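Working notes, beginning with the structure itself.
Missing here is one protein chain; the remaining ones are kept as they sit in the complex.
As written, the chain order gives the labels A and B, with residue 1 at the start of each chain.
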Amino acid sequence: MSDTESTKPGHEHPAHLAHHFDNPQQQYNAGKLGMWLFLTTEILLFSALFCWYAVYRAAHPEVFIYAHKFLDVNLGAINTIVLLFSSLTMAWAVRASQMGDRRTLVITLSLTLLCAFAFLGIKSIEYRHKWHEGLLWVSRYDPQHHDTHEGHETAHTQAATTPAAVPVVAAASATTQRDAEGRIVETLVIKEPAKDLHVGPTGVVETWTEKHEMTQGHAAKMGESPRLAGLFFSIYFVMTGLHGVHVLVGMGLITWILIRGARGEFSAQYFAPVDSVGLYWHIVDLVWIFLFPLLYLIH
Amino acid sequence: MTAVTTNHTPPSLTPDLVREDNYLTHGSGIMSWLFTLDHKRIGVMYLISVIASFLLGGVFALIIRTQLSTPEGVIWTTQLQFKLYNQMFTLHGAVMIFLVLIPGIPGALGNFILPLMIGAKDVAFPKLNLLSYHLYVIGAVVIVVSIIFGAVDTGWTFYAPYSVRTDTAVELMVLGAFILGFSSILTGINFIVTIHALRPPGMTWFKMPLMLWALYATSIIQILATPVLGITLVLLAVEKMMKIGIFNSAYGGDPVLFQHFFWFYSHPAVYIMILPAMGIISEVISTYSRKPVFGYRFVALSSIAIAIIGFLVWGHHMFPNGQSTLLGTIFSFMTMLVAIPSAIKVWNWLATMYKGSIDLKTPMCYALAFLFLFAIGGLTGIFLGSLATNVQLHDTYFVVAHFHYVMFGGTMIGFLAGLHHWWPKITGRMYHQGLGRLGCLLVFIGFNLTFFPQFVMGSHGMPRRWARYEPEYWPYHAASTVGAYIQLVAFILIAVYLLHSLFRGRKAPANPWGSGTLEWQTTSPPPHDNFAVAPTVDEPYNTDNLVYDPAIGGYVNKPTDTPAGPAAVPH
Partner (left out) sequence: MATQNADSHGLAHVMSKRMLIGIFLALVALTWITVGVTKVDFGPTVNLVVAMVIAGIKGILVVLFFMHLLYDRPFNMVVFVGCLVFVVIFITLAMVDSAAYQPSIDPYKTPEGLIKAPAQP
């Protein structure tokens, strides 16, 4: 149905009305529909990545259960709240533009932009951590130490039993046993060279730390192939990477709208660009709403 | 837009010549074209680019056919050289599909005709329309440049794992295809919004010309399917460059997953190619039978049905490729279903012709050729969609023949029909009908000679994408090559008389064919703003008020102010 109400007198073709539209309502409705159609393409773009996730999680559940623990749930949750807040400020900005409230528009858009910066900042912290830990995609998956956040370190002190000190050298040994529930537990014992080597009343005292890690899951194999675990990070980096690219683009769009809004280009009769950028930003938020539990909250 | 009632001089008494001020003369210089917002100019630029791409793809085809003239190979004869053959058929496929078939009818003809058909001044988003064209050009350049950087030898289907291990320029070519995907998406968005928002009062959904239904259904597919191709190509390039383990089993990846992703787009893509051609056929058959299309609602809803069911059949490209038999069964069943709306259309077109007053102008000749060729192409699709026969026919020349019958015999013939039908409207010139019909005949003969033998040799086991073959297939290949060269002659002829018409053709009246749709109510070529007088909206194929005027060689509205609407006077 096309809207073809005749223009009211005194409102013939305002400056922002394109020549091929009859009236502002028709132009606004057309722009809105066009934007929703574009958002459809964005959703389908990500859908292939969700399909990749779904197929691989179904085929290799142990990879996901093992590898997701390397992600920091707290940072992910903070990022979720940050994006949700930015959605609030963005929706508020649309409201402000609809009411011709320039000051609120500029403030809320600036806040949205700030949140976007914060999101990318936290993301870059996470990425840097992964890089240092060697937790990258499958062909470059090379974990430096197996810190799964479920291990623990215990300090040991052993009094020397012989008068002559036998310094502890760095060593690692692994044993695999089943724990009380029958789960495979791989215990990795790393002995750090003694930092405290002092002579006590009974002789030389050695100190070392023991790191224990547990590998859970119904993988019947002995621990994980490192390459398989890298598949999780392939998915992680591609999905959050593409999402991050969209955040960047969104920041550019918001900046553009911010500048135009500060110049007073928007009013109750013409706010469609703010509306459209808002819709784009909410889709970015929507994708993250699903990414967060799928990547961070697998347990 | 309100209808204007006037008492102008009946148009049959005024010379209905090309106005000096039309969209072609409105503004001059290359910049006024490259940065135009006029959908008609964008359409013309698309037309030129698509035709140029077709010629390029055709050259690659001739090279392929020449190579295959003898069993040992004419151009390339050693194993090392066959890689060049692989690059040749990859380029032929990629150029034809991404530069000609997908953008062709919507970009070149749809852009021009759609706003005229709904009596609008332009599409909903003219700037996006221009961007769509610019992206087309950029994507085309990237694909052509990839030839220089090593081309691609994977076939246009880019199957993993070979595509992630080959040393050819896969990343560049998929980048070009990715850019072209955006061009396609923007066109789709534009058309859907235009049809929703800019129809005139009186033109309800079921009073639209069927070309608009076809373009609407096409646009649905462009929007839903193309993004999946985009992300698939990105993932392919990332896999090749960074080895992330999505499609390459050496890194834990799944090559069948690539095929699922790829064909989720590429099957609906073939409906992007055929639906606009079917829209053209509706317009052409109705015009040259002087009858409204029989079963209008069935044809309209069949377009939508094809678009939707077309999303549910992609696995029929994967039957022997590792897909499970469960899915194979599902997809085979759905493939049978998707044939039904296409068949409905063919029957309705035939019924349209029945007891019509058939006028064998060139567009009608192409439409008749379409019916014959598309029927063969569609029916052979059924053989391929059936699981048992597919095992025998998969990756043989039977498949090659099938898709050429539907894509060339269907889409390109439809394109030629539309080009000849709207040529007067676009250029303001009439071409020579006799040569037009001769060109159609030569294309038809050449096409069948090229591709029919391929059905036979395919069912006898000739594999596709092979640079050489056993001598038992020689007669078929020889016939096929002869047919290809006949097509070369045919297309040269078509190019000659069309170009000739631009300079020496008779100036075209507003409505040379007596068609009832709105684009014929404005001059040929149209003015910059499309309609000097707002057109009246009626039943889409109503030609009752048209009468032939020999003085101008075209059709005009009957002289009196009838209730059906006043004359639209080009002044």
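Of note:
Rule of thumb we're sticking to: contacts are C-beta pairs under 8 Å (C-beta built on N, C-alpha and C of every residue); 3 or more make two chains touch, one makes a residue touch a chain.
Keep in mind that what you see is a predicted model, and the values were worked out from it rather than measured.
Within the full complex, the residue among A:Leu84, A:Ile125 or A:Ile259 touching the omitted chain is A:Leu84. Residue A:Trp92 is the one among A:Tyr66, A:Trp92, A:Phe119 or A:Trp137 that touches the chain not shown. Along chain B, the points of touch with the absent chain fall at residues 196, 224, 228, 249-252, 254, 256-257, 260-261, 264, 311-312, 315, 322-327, 330. Residues touching the missing chain, restricted to chain A, are 8, 24-25, 28-29, 32-33, 36-37, 39-40, 43-44, 47-48, 50-51, 54-55, 58-61, 65, 73, 77, 80-81, 84-85, 87-88, 90-92, 94-95, 98-99, 221, 225, 227-228, 268-269, 271, 275, 278-279, 282, 285-286, 289-290, 292-294, 297-299 (touch as defined at the top).
Rule of thumb we're sticking to: only the chains that are shown with their structure count from here on.
Touching chain A in their complex are the following residues of chain B: 1, 120-126, 128, 185, 188-190, 192-193, 196-201, 223-228, 230-232, 235, 238, 242-246, 251-252, 254, 257, 260-261, 264. Within the complex, the chain A residues that touch chain B are 1-4, 18-22, 26, 29-30, 33-34, 37-38, 40-42, 44-49, 51-52, 55-56, 59-60, 137-140, 227-228, 230-231, 234, 237-238, 242.
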